[in-house]
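All protein chains of the complex are present and in place, except for one that has been dropped.
Now for chain A:
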Amino acid sequence: MRTMAIVRRVFKQMLRDKRTLALMFLAPLLIMTLMYFLFQNNTTQVASLGVHHVDQSVVNVIDTKNVTIHHYDSSQARKMIKQHDLDGYLTQKNGQLMITYSNSNPTNTSLIKASLQSGLVKLKMKTLVTVTKKQRAALESQQAALKKLTAAQTQATVTKLKTAIAQAQARGDQATAEKLQKQLKQATATTSSSTQSAKATSYTTKSHYIYGSSDSTFFESFLPAFLGFFVFFFVFLISGVSLLNERTTGTLSRLLATPIRRSEIIMGYLIGYGGFAIIQTVLTVVFTITVFKIHLVGSIWLVFLTNLLLALVALTLGIFISTFANSEFQMIQFIPLIVVPQIFFAGLVPVDGMASWLQAIAHIMPLYYGANAMTAVVTKGAGLGDIGVNLLILVGFMVVLTMLNIVGMKRYRKV
């Protein structure tokens, strides 16, 4: 009853604060859209490579759509790169290729690197193929000679056996004749099997993707982590600031001068702001799936559930942190301290590869569990059983923080 009075109040206040509503519902969509376009077109980047005295066959294979080739007459790579604003310079001394990178733009460096590498592999393959072709021709002529030989041999055996059979039959030795007949059959059989010679097998690659598709981008693989992060960030901020306001304007202690339980206030906040968090989650998830055509492997309900739990943790954390702030400005100061580091442990950098003390930090970050679960559901189709532990840990965070919040309000009233 009293809890619902708080919930109604939270709803009314939020609905009247159009700016905050817009921040909560539209800002995540805006940022996601921006990210979508930022990470989409990373293949159109072109690096410029200067070449000097390099075999045409090499140049041909390096010349891809990501690298443009310019021919120069100087072997001074450093000078030429500076003069012509190139990303790399390739020279050749006998069989030795020398590449110099400007490396002012690491992306272009890696473009050239990749082009060079794949080009050289292609080149190697080509020579390998010509060699193999020659080998095959030799092999085939050998085989033909061999075949002739075996055929002649078989012929000889067959005639020999046939005469032996005739002799045996003439002698009336039925048993020997049958045995020889069997041998004859075997001899003719071997000739036919040896004709199945090795046909030239040309390998083609067909790629299959277990998760996502060939046009999976950076955006798509990290989307679940970002989805979790945005919900976390905005809910943290809004709930934290609103409780802070309640504290600084004195309404919190005024509330505590009524018979309301401390837990009823916290529950009212959880339900009230939790409601908005649900709307935000649904809006963001549905938007990304329909507009960006994200390939969602797992259940959308699990995505909602994970996001909601994450939002509730953010809510309780925001309320908790707000007790250490005395103004909105101080609340903002906690964002780089508490919220931003979480994104590093959300899966953008693989946690398994981190130093052990960093891994320990990861395990106290709610977003680590939330984003992991989200990524597993979205990209691998993980079920409730797979992410259950993560969800339970999130519930644990929420319960502990809620308890702390309820105890923390003892500052204003002892009961």
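Here, a contact is a pair of C-beta atoms (placed from the backbone, for glycine too) under 8 Å apart; a residue touches a chain by one contact, two chains touch by 3 or more; residues count from 1.
Here, contacts and distances are computed from a predicted model.
S.K.: Missing chain's UniProt protein name, "C-type cytochrome", "Putative zinc-finger domain-containing protein", "Bacillithiol biosynthesis deacetylase BshB2" or "Glycosyl transferase family 2"?
M.R.: Of "C-type cytochrome", "Putative zinc-finger domain-containing protein", "Bacillithiol biosynthesis deacetylase BshB2" or "Glycosyl transferase family 2", the absent chain's UniProt record names it "Glycosyl transferase family 2".
S.K.: Touching the hidden chain in the complete assembly: which of A:Arg2, A:His295 or A:Lys380 does that?
M.R.: Final answer for the missing-chain contact: A:Arg2.
S.K.: Give the residue, chosen from A:Ser74, A:Ser118 or A:Thr258, that touches the chain omitted from the document.
M.R.: Spelled out, the listed residue whose C-beta touches the missing chain is A:Thr258.
S.K.: Which parts of chain A face the unshown chain closely enough to count as touching?
M.R.: Per the touch rule, chain A residues meeting the hidden chain are 1-2, 5, 8-9, 12-13, 16-17, 249-251, 253-261, 412-415.
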